[in-house]
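The complex appears here minus one protein chain, its other protein chains still in place.
Labels for the chains are A and B, by order of writing; each one numbers its residues from 1.
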Amino acid sequence: MSKKTLIPIGPYHPLQEEPELFKLYCDGEIVKDIKWETGYNHRGIEKLSESKTYEQIFFLVERICGICSSSHPFAFANAVEEIADIELTNRAKYIRSIIGELERIHSHLLWVGLAGHFLGYNTVFMWAWKYREPVLDLFEMISGNRNSYAMFKVGGVRRDIENSKISVIRQVLGDVKRKTDLLTGAVMDDPVIHARTKGVGILTRQDIIDYAAVGPTARASGLAIDVRKDDPYAAYPLVNWKVITAQAGDVFAKAEVRLLEMYESISIIEQCLEGLKKEKEGDIAVKIKEIPEGIGNGRAEAPRGEVFHFVQSDGSNSPVRHKIRAPSYVNIATFKKSCIGQTIADATISLAAVDPCYCCTERMAAAYDSNSGDKIMNANELINASVKRTNEIKKTINSQL
Amino acid sequence: MGFKNYCFKKSLWVFHFGGASCNNCDIEILDCLTPRHDLERFGILLVGSIRHADVLLVNGSINIRDKERLIEVYNQAPKPILVVAIGACGCTGGLFTDSYTFAGPVDKIIPVNAYVPGCPPKPEAIIAGIIKLVLNA
Partner (left out) sequence: MDTESIIEKFKEEFNSDILEIVTKNQKRVIITIMPDSIINVAGYLYKTAGFRFIIASALHTKRGFEIHYHFSKDAVGLILNIHVILDKNNPQIESLSNMFNASNWIEREMHELFGINFLNHPNQEKLISEGNWAEGVYPLRKEFK
């Protein structure tokens, strides 16, 4: 039996409460098995939440994940509003949807950049992150912070988007749309990216159902599940848009779904801005007296998939139980299907396709984890393997021209 | 000019350690390297191994499991090294001080040279922190 190489990826992966260490067991070039360890990022948020009031919990759940920092408050608000049976004002609904969709745009741009980085296209990384900056500027203008917007509260939103700001938002969105055209063109037409991502990391429809994966990961395999359509909340039933799906289930399909979703997001925001003009300024929240006893199941569509919050209230100021499920919790488990049998060079992009986060490969490819006799590659070597593969494909394609 | 100042006179190479963080600080640190803020114009480069680094950036609250890893990383670092605690969680533990897995803010575990508060600190704040650190090293 040949000696297996152990490749640790991680251990830090701070997208959800629990980041993990992935151990890829490889025989030659081929990934044979994958194991994970978690707990490096366990902060006990579910327990902390039981000691805070409903108003405070919004600030806590915002800090579950920095990129999805409006999705968790969104789902939590949906859960609490279900318990207390609250109907929002239209203006609050529009503002919530605008925040949610702006977040989707910046998150997908971030993903495109990182996917480019893993493939060896650092230019894509730099450009995508540069185009992301104006969106963060919008957040700063609306909420005062680039991330962690603190916009949500039970019964509405904390801050208004004044009508005078609408034209600025429109203008930035126009820019972002042009830049997205550019990126989409560059990604969709590049033969090297096609060669690197098509047929790689395939998840079939059955795999998705088995692992209960959600979000773009599921939609790229032909399952049209999207909480915004299935269980409409906020302003999504008031505007026109469609769910983007692809059939192939490979990395390319996931990239395609994300890129096309950005156009839908831009269109949703534009319609919401139009709706915002019709509503009275300042009418952003309803008064809440108390949260009665009961159970609430709130969900929201984060950039990565369905966020689910379960809240049980006993009528007091804070919940007795608050269960949180981030989309990556189910999506990450699909690595077992998408990575095994792939080459090491394809493993990074297969992992990245689910949009877990860059952090796992950016750092801590640990030297302390040496099993006797097993060779350990670090993250840089891993990315280098991927870059080398891209260069080889580039050469072949160039020589054919 | 002392030996320590001499060490940090030119390009600073930075290694990034994220504890139990929410990812916001991690992204803002990476953001510093992208075209808008472009820290590389000062010769600051993010490196993949602590053995190459002059500066250790630590963000996020540190949980019990991370604690050993942080000490291990600090011990592997070439000395002298500058340690920067980034964000509210890195400086004090922030929101997560009451958690059952919390193992203390960064400065209870390893010596810290500079603090950059904020949740998350803006890239401008991170750059300002590093510049202050270099001038006072």
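Keep this in mind: a residue touches a chain if its C-beta (ideal position, glycine included) is under 8 Å from a C-beta of that chain, and two chains touch if they have at least 3 such contacts.
Computed from a prediction, not measured in an experiment: that's the story for all the values here.
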{"item": "Among B:7, B:47 or B:64, residue touching the chain not depicted", "value": "B:64"}
{"item": "Touch with the omitted chain, as defined above, among A:30, A:141, A:168 or A:320", "value": "A:320"}
{"item": "Touch with the omitted chain, as defined above, among A:160, A:306 or A:346", "value": "A:306"}
{"item": "Of A:33, A:190 or A:231, the residue in touch with the unshown chain", "value": "A:231"}
{"item": "Omitted-chain contact residue, chosen from A:82, A:140 or A:264", "value": "A:82"}
{"item": "Contact set of chain A toward the excluded chain (per top definition)", "value": "18, 37-39, 42, 44, 46-47, 82, 209-212, 225, 230-232, 295, 297, 299, 306, 308, 310, 312, 320-321, 323, 325, 329-330, 333, 336"}
{"item": "Residue ranges of chain B at the interface with the undisplayed chain", "value": "63-65, 68, 100-101"}
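Throughout what follows, only the chains that are shown with their structure count from here on.
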{"item": "Centre distance in Å when chain A and chain B are each reduced to the mean of their C-alpha atoms", "value": "25"}
{"item": "Complex contact set, residues of chain B against chain A", "value": "15-28, 30-31, 34-36, 46, 48-49, 60-61, 63, 65-66, 69, 72-73, 76, 95-96, 98-102, 119-120, 122"}
{"item": "List of chain A residues in touch with chain B within their complex", "value": "11-12, 14-15, 19, 39-45, 47-48, 51, 59-60, 63-67, 69, 110, 125-127, 129-130, 133, 146-148, 357-359, 362-368, 378-380"}
